[in-house]
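First the structure, which I've put down as structure tokens, then a few questions once you've had a look.
The complex is shown incomplete by one protein chain, all other protein chains being positioned as in the whole.
A and B label the chains in the order they appear, each numbered from 1.
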Amino acid sequence: MSLNYAVAMLLFALGIYCLLSKRNLIKMIMGLGIMTDGLHLFLISLGYRAGGIAAILTGEMLAGGGDLAARAVDPIPQALVLTSIVINICIVALALSLAIHVYRHYGTLNPFEVRRLRG
Amino acid sequence: MRRAVALSAVLFLGALLLLAVNLYLPPFGSFPERGLGGFEGRSIGQHILEEAPRATGSANIVTSVVWDYRAYDTLGEATVLFTAVCGVVMLFRALGRRGR
Partner (left out) sequence: MTGMSLIVRTVSRLLLPFMLLFGAYVVLHGHLTPGGGFQGGVIIAASLLMLVLAHGMGRIQAAIDLLRLELAEALGGLILVGVGLAGVVVGVAKFYGHVLPLGTLGKLFSGGDLPLLNIGTGIKVAAGIALIFYAMLRMAGGEEL
């Protein structure tokens, strides 16, 4: 049981706890962000090689020596997580603008009261 | 009351996830010998590591995966960013006009 997987599951569980038990829309959006961070850490840790280096050719490896293919970590989960981080930015921006709209319309940020007021 | 129910549900979920990670995933740090779900072939990450500097000409292999092997996904991500920016600007334009 390694540290990476344990911290990723802890972050995911913390995010779900925020979504379940907070009564403020902004705090629930923060919980969404924490959950996504845990998931990204889990995805990147899946492609780790013991004693590996980053998948970038630098220095003396460019001159023809060195064996990157036998020592580097997996590059595919890192590329997919790059895409996922940008999409997370878009989701949080749209969710925050909708929260501002809800506040201007209903006067409160509590999702249970918003369900009762109904315009 | 709600907080106690949420805490117990989250603790149960956390224990379930830790158990699943221990039982069903390959050990941490075993990149090419994966065997996820009974798959015993050659990993595609290893194939890309061996071939990418010669075939794409860039020294950064992660960037070559993002822009050369998976260029469609990055184009879709740029489209999502464009749509989100359009949505945010449109929402705040409507808010300003209604507030008058």
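The rule is short, and it goes like this: contacts are C-beta pairs under 8 Å (C-beta built on N, C-alpha and C of every residue); 3 or more make two chains touch, one makes a residue touch a chain.
Computed from a prediction, not measured in an experiment: that's the story for all the values here.
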| item | value |
| --- | --- |
| Chains shown that the absent chain touches, full complex | A, B |
| Which residue of A:14, A:39, A:69 or A:86 touches the chain not shown here | A:86 |
| Contact with the hidden chain (one of A:57, A:91 or A:109) | A:57 |
| For subunit B, residues in touch with the removed chain | 53, 56-60, 62-64, 66-68, 71-72, 74-75, 78, 81-82, 84-85, 88-89, 91-93, 95-97, 99-100 |
| Subunit A residues touching the omitted chain (full complex) | 54, 56-57, 62, 82, 85-86, 89, 93, 96-97, 100 |
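Simple rule for what comes next: only the chains that are shown with their structure count from here on.
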| item | value |
| --- | --- |
| Subunit A and subunit B: spacing of chain centres that average the CA atoms, whole Å | 8 |
| In the complex, subunit A residues that touch subunit B | 1-2, 4-6, 9-10, 12-13, 16-17, 20-21, 45-50, 52, 55-58, 62, 68-69, 72-76, 78-80, 82-83, 86-87, 89-91, 93-94, 97-98, 100-101, 104 |
| Sites on subunit B touched by subunit A in the complex | 2-3, 6-7, 9-11, 13-14, 17-18, 21-22, 25, 28-32, 43-46, 48-50, 52-53, 59-62, 65-66, 70, 73-74, 77, 80-81, 83-84, 87-88, 91-92, 95, 99 |
